[in-house]
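Could you have a look at this structure, given as structure tokens, before my questions?
Here the complex is missing a single protein chain, while all its other protein chains stay put.
Chains: A, B and C, in written order; residue numbering restarts at 1 for each.
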Amino acid sequence: MQPSNLPTIFSITESEIDLNELLAQITQTSTGAAAIFAGMVRGVTSRDNPHETEYLEYEAYVPMAEEKMKQVADEIRERWPVIEGIAIVQRIGKLYPKTPTVLIACTAAHRDTGVFDAARYGIDRLKEIVPVWKKEFGPAGQEWVEGDYIPKPGE
Amino acid sequence: MQPSNLPTIFSITESEIDLNELLAQITQTSTGAAAIFAGMVRGVTSRDNPHETEYLEYEAYVPMAEEKMKQVADEIRERWPVIEGIAIVQRIGKLYPKTPTVLIACTAAHRDTGVFDAARYGIDRLKEIVPVWKKEFGPAGQEWVEGDYIPKPGE
Amino acid sequence: MNKIKLLFFATIRDRAGTKSIELDIPVNMTILGLKDKLSSDFPNLKESMSSVLMTINREFAFDDSIVPINAEIGMFPPVSGG
Partner (left out) sequence: MNKIKLLFFATIRDRAGTKSIELDIPVNMTILGLKDKLSSDFPNLKESMSSVLMTINREFAFDDSIVPINAEIGMFPPVSGG
């Protein structure tokens, strides 16, 4: 059973993502390691469909997104029971290149306990089931970015 | 050949580690993903030899440590050529539980390009070849923590 | 009848021309039935119906799910956050 006092943070925000503050909030006295993923707006994309981006506009189905972030955190704890703290933050609104837009951070006592895999799993799952979308604005006009994951019953 | 303008930061510092600032410094217009490892002082350790820690005192062979950090960055770029920015920071001095003491951050255009593995490799290598040591102060007295890695010629 | 609230996001919102509507539907209608009804009531949405994700009260829903009383229904394309 999970002790109920393990720190779990999830939020949809229009404010800057403060990595220092979030890391402090998920660091316990027993914590020695944190793996953090941060995603930024790319101004220039080379892979697949090369293009430039002036900015992105993010929107979320906020209450559902928060519930699904909690689900991602629960899935992480189920797979990596040693994880101590989890932070999942999605920034929304109009965001320019180089700006951090998303953060997944997992902490544990030691670094060899799956903390990197847990963070990787977290960002992969966020991009599958957390209802957030972005519209891209660039020299070629504007376009919604669509994912390709179809959730299954129970997800 | 590596473009020479890829940001690489390495430092030994007595100041607070600012994750926001470091992430900004290694984010380029083409960057979409960052994997960051942060290590903190544990106040309570359960594994192996369970004990409590009041604080750690870190010292470094500073000029060599900076050269070896550069070597770790070079090794990362050789193994994961897609890596764009690298930051490697070790804080030294007297550090209390929950304080971030070390940071390794790697950025790339996309998250599925080895950015997590690169950060993991970076912290593993730092703990092998970068000349930094810590002395542990706790209820049972004080003791140098020693690693167990013996560098080979050319490392 | 069952009064439900529909929330549209991203491309679906653009096509619907509104963020949300309220709608009266028959009791025990399935999601598939609701999609058919929306296709005829909102012709702009018709072409989205094959790929739209649907939610009932903030959980993913599927064609054979029954729409509960006073449900909050979300409709949107596959997510693209991050």
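FYI, a residue touches a chain if its C-beta (ideal position, glycine included) is under 8 Å from a C-beta of that chain, and two chains touch if they have at least 3 such contacts.
Worth saying up front: this structure is predicted, and the values here are computed from it rather than measured.
Here is the thing to keep in mind: the chain we left out touches B in the whole complex.
Contact with the omitted chain, checked across B:L19, B:A35, B:A109 or B:I123, is made by B:I123. Chain B residues in contact with the hidden partner, per the touch definition given at the top, are 39, 58-61, 63-65, 67, 90, 101-102, 123, 126-135, 144-153, 155.
Here is the rule we use: only the chains that are shown with their structure count from here on.
Considering the contact criterion stated above, no chain is in touch with chain A and with chain C alike. If each chain is reduced to the centroid of its CA atoms, chain A and chain C end up 26 Å from each other.
Centre-to-centre separation between chain A and chain B, using Cα means, comes to 23 Å. If each chain is reduced to the centroid of its CA atoms, chain B and chain C end up 49 Å from each other. Across the assembly, chain A contributes 39, 123 as residues in contact with two or more other chains.
Contacts with at least two other chains are made by no residue of chain C.
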